[in-house]
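And now, chain A:
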Amino acid sequence: MIDILLVVAAAIFGIGVYGALSQQSFVMIMMGLELMLNAALLVAITFWWASTGGNPAGQLLVIVILAVMAIEAAIGFALVTAVYRSRKADITEKLKKLRN
Partner candidate 1 sequence: MTAFGILVQVTALLSGGAYVLVVADRLMSGTGSVRTALAYPVRRLSFLLLQPATTTERPDFEAWILGPALLMALAAVGAVAVPIAGPSAGGDIDAGLVLFGAAMLIVLVAVFIFGWGPNSVLPMIGGYRMAAMVLSVGIPFSLVVLTTAIPAESLSVGMIVEAQSSLWFVIVQPLGLPIYLVTAAAIAFWGPFDLPEGADLAGGVVAEASGLRLATWRFARAALMVTLSLMGQAVFLGGYLGPVLPGWLWTIVKTLVLLVLLALAGRTIARMRVQTFVWFGWVVLLPLALVDVFVSGWLAL
Partner candidate 2 sequence: MGGIGAALVVFLAALVAIGVAQWVWAVTGERDLTVPERVPFAGGVEPEFHAWNRFHIRYYAMALLFLAFDMEMVFMYPWAVVFVKEGLLALIEMLMFILILIVGMVYAWREKSFEWA
C-alpha cells in the first residue's frame, strides 16, 4: 500500500516539476507548484497513516501544507495582478524583455 501511495505521490510531483519548469505563464507555473504541494500532502498523510502511530503532528503538517498552498495562491495571484497592471505582461519571457 505504501508503495502505491509513494509512487503516485512521486508521479504527481514529477508532473508538477515538469509544469513549473516548462510553463511560460505565471498562473500555469503556480499550478505546477500546487501539484508539487499536492504530492507532499499525500506523502505526509501516508507516513502519518503507516508509520507514526497516529501522531496528530502528521495531520497538522497536512494543514500547514494547505495553508502554504492558500498563501502561495493568494500572494501569487496578487503579484500576477500587480505585474500585469504595471507591465502588461502575463508570461515570464515578456517580463525579462521589458526589464532589459
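The candidates were selected such that all candidates are chains of the complex that A comes from, given by their letters.
The definition used in the following text is that a residue touches a chain if its C-beta (ideal position, glycine included) is under 8 Å from a C-beta of that chain, and two chains touch if they have at least 3 such contacts; residues count from 1.
Nothing here was measured: the structure is a model prediction, and the numbers come from that model.
Here chain A touches, in this complex, candidate 2 (chosen among 1 or 2). By the touch criterion stated above, chain A contacts candidate 2 in their complex at residues 63, 66-67, 70-71, 73-74, 77-78, 81.
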